[in-house]
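One protein chain is absent from this view; the other protein chains keep their places.
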Amino acid sequence: MKRRVGFKVERRPVASGRVVFFVSLLAIFAALVVAGIFFRIYGVSPIHAYQLILRGSLGSRFGLTETVRRVIPLLLCGVGLTIAFRALFWNIGAEGQLLMGAVAAAGVALFSGLPGPLLLPAMFIGGFIGGATWGLIPAILKVMLGLNDVITTLMMNYIAIYFVEWLIHGPWKGPTARGFAYTDTFPRAAWLPTIYGTRIHWPTLVLGLVLAVVMYIMVTRTRIGFEIRVIGENPDAARFAGISQLKTTLIVMLISGGFAGLAGVGEVAGIHMRLLGPTNISMGYGYTAIIVAWLARRNPLAVIVTSLLFGVIMTGGDVIKVSLGLPFQLINVFNGLILFFLIGSEILLRYKISFLLRR
Amino acid sequence: MDNSEGYAIELCGIVKRFPGVVANDGIDLKVCRGEIHCLLGENGAGKTTLMRVLYGLYRPEEGKIILNGQQVHMTSPRAALNHHVGMVHQHFRLVPTLSVEENIVLGLDEGTGPFVNFRKTREKISSIANEYGLSVDLQTKVWQLAVGQQQRVEILKALYREVDILIMDEPTSVLTPQEVDQLFSTLRTLVDDGLTIIFITHKLDEVMRVSDRVTVLRKGKVVSTLPTAETDKPALARLMVGREVIFRLEKSPLKQREKILEMNDLHALNDRGLPALRGVSFDLFGGEILGVAGVSGNGQYELAEVLTGLRKSTKGRVFLAKKEVTNCSAREMNDLNVAHIPAERIRMGIVPALSIRENLILKKYRRPPFSYREFLDNKEIEENARRAMSDYQIAAPSYETPVKLLSGGNIQKVILARELSENPNLIVAVHPTYGLDIGATEQVRQILLAQRERGAATLLISEDLEEIMTLSDRILVIFNGEVMGILDAESAEIEEIGLMMAGTRHKGEEL
Partner (left out) sequence: MGWETWIITTFSRSLAYGTPLLLGTLGEIYAERSGVLNLGVEGMMIMGAYSAFTTAYITGNPWLGILVAAVVGGAFSLIHAFTSVTLKANQIVSGLSLTMLGLGLSGMFGRGWEGKPLPATIPKITISGLSKIPFLGPILFEGQNLIVYLSILLVPLLWYILYRTRIGITIRSVGESPATADSLGINVDRVRYMCVLLGGVLAGVAGGYLSVVYRPAWTEGMTAGMGWIVIALTIFAFWNPVYGMLGAYLFAALYHLSYRLQPWVSPEFLKAMPYAFAILVLIFVSRGTLQKRMGAPAALSLPYTRGEE
């Protein structure tokens, strides 16, 4: 009697939630394994390293606060990006939108002359507008002229970076210390309150959590959320149903850019209390948020979890640098690996491999 | 035709199947060398499929292809070209941003490696062009050319590859009358030079004008092959549409009510910027079904799109229950309670990844009771879904099931449920039973008849002539964007319809 083992590959019509979750875990696991190889190269046991990271970022008080501090901008940007991605608008420009939000907040803090209690709310509003404007420009270009959203948002990032550089070296220049340029410190009233002894500017955190929930409700329960989902799934049917691509795209980028702007406000008003060089304000939050949103499968609530994961990872970078003497860059490698395995694993979502045992 | 020289092409017993349909059902075809042979038939007859088999795009399940007495296996278009068979498709295979000469040379292996000797190429193309009167500026980019000239490029492409046999698939559908004249004279020149041409068409005029012999296909089978000189248009029309008994559905007598739709001299362009509708006028009354018969590509889809706000008209006016709705948007037509059952079910009619209940409210989500201010009322939406699924017998595990998992028939029922639930006064139904099994087809037709009972005005656009004749009260035939005539369905003769579909105006007016 002969036994034949083979497998057949067939197209999977729809991937259930369970499969998606499992595949995402698989991607993360694959990244952990490959990163583990790099740990080995440095003579460190990967298990040991991962334990250290978890303990360092979640186990100690300091580590936890550092993690949460990083979660805040990831959360805000990530939620905004899930909305953009749902409408198939590839917003690679969260980094620039974050910076423009920071600029607006700094402008309000330093020059608006508003009375104390009004300062912080005004900064948030200004930051939202700043980020939203920066996001609306590529949106308008896409809807009116058909310009590629990836390229325009990407280019806008660099324009924003140099704009910030110009401000801090030029018109908004404050005291310079050892070659670093930054603006004057914000007035006290423009400082976000933080949890005692930490750098967690909790109003922004609360804002992020609230917005995550609000966006989830919007996507699942409102008309505009429905329209966004239809456009993202089948633009032809959207046209058929009379849904306006123009209006929806603009709203989506208003939100996505605005949220990134809010993240920028948080950073300058909660952590630095001044406008700094762009790479000091954002350690690639805008780009990491892309992975956060992708891993969350465009679900705003899930972003709460995935942003926490990446907060842990980013803090983990500090941990391995300090405790193990390993380069921080390993974290970027890890992020790159996760993203890579995520998209690579999507093929598992599209096709089902079943094993056949034939006698 | 003198067949002592042997046939250029012999197709023996070609069978080609697709899921759910037998496109070619044992076709035998013999084409003589040096003749223009027309393949005539209406939609779905199998003409294009058959030629694609000959050109190597499809592999037949059964049958043989014999060229000049030798059996060949057409495994791909490359193989076809190696056997000197070329094809000019209905939708041109040209790269718009490349120049004419670049397009002609594209994909060709001339043995010169990576380099193209443009001088030699130009000489060769020019000599071909001059010989057959196909002049085109070689260095113009294709997107800058008029459609007629683009077609010339396609022909030059084939001639450059030294074909003996040229297949042309509905070549005149995009040409002006002058360009058609030029094309025909070119074909005559080619044939005088020894080429064999197979010409797919549904236009009787052209068959009579240009062909030596004609083969009529119907529903995947050959009906007849005859010399053109021995036949005429009415005879061909009869062969094309057949005279089997039409099974008429149980239909209550027509109770025509007030006029719901008035279309006046409507003109519109298609996606390529060519005229699709040229002065279409008709009235539509409540309680009746007006069937639009015509071969695919004669303007019926554009008609549906104009009526439902998906395409702008360039001239003319449309009135819905006395209110002008010319060039209203899709949303406005939607709000005016116009139902649209689209031709492309999956691409346009549903959002595949969303659930049944979400698809059911695709058009009404903005209105109460489904939404209150900005929020969707999920309870109402679920209730609506439950009701629709039972009313229309949609078979699915639950209303949360993503629509893309449903069968074709159930998808169509979701669309019908959505479109018809608000008791529309105008229904535009395009191929409503396309691709559905017998059971689903029955159900859909019954639903449409029920709407007719209720008093809705229905415009039924379909490529299935039997469906039109069975369901309609009146039949409008469209050809080349114009109305050839409107007949009463009960008394219409199918040959008359066939003639009109193929270009003859009603009551004997020649085109």
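Note that the chains take the letters A and B in the order they are written out, and that residue 1 is the start of every chain.
We adopt the following convention: contacts are C-beta pairs under 8 Å (C-beta built on N, C-alpha and C of every residue); 3 or more make two chains touch, one makes a residue touch a chain.
Because the structure is predicted, anything quoted here is derived from the model rather than measured.
Student: Of the residues A:Leu26, A:Leu58, A:Met155 or A:Ala189, which one touches the chain left out of the display?
Tutor: From the options A:Leu26, A:Leu58, A:Met155 or A:Ala189, the contact with the absent chain belongs to A:Met155.
Student: Going by the contact rule already stated, which one of B:Cys12, B:Val72 or B:Val116 would touch the omitted chain in the full complex?
Tutor: Going through B:Cys12, B:Val72 or B:Val116 one by one, B:Val116 is the residue touching the chain not shown.
Student: Since one chain has been left out of the picture, which residues of chain A touch it in the full complex?
Tutor: 38, 90, 92, 141, 145-148, 150-152, 154-156, 158-159, 162-163, 165-166, 169-170, 287, 290, 294, 327-337, 339-340, 342-344, 346-347
Student: Where does chain B touch the missing chain, residue by residue?
Tutor: 52, 57-58, 76-78, 93-98, 102, 105-108, 112-116, 118, 141, 143
Rule of thumb we're sticking to: only the chains that are shown with their structure count from here on.
Student: Take the average of all CA coordinates in chain A, do the same for chain B, and state the distance between these two points in whole angstrom.
Tutor: Distance between chain centres, rounded to whole Å: 48 Å.
Student: Inside the complex, what are the residues of chain B that reach chain A?
Tutor: Per the touch definition, chain B meets chain A at residues 309-310, 329-334, 340, 342, 344, 347-354, 358, 362-363, 365-366, 371, 374-376, 378, 402, 404-405.
Student: Which part of chain A faces chain B closely enough to touch in the complex?
Tutor: 13-14, 221-224, 226, 229-230, 233-234, 236-244
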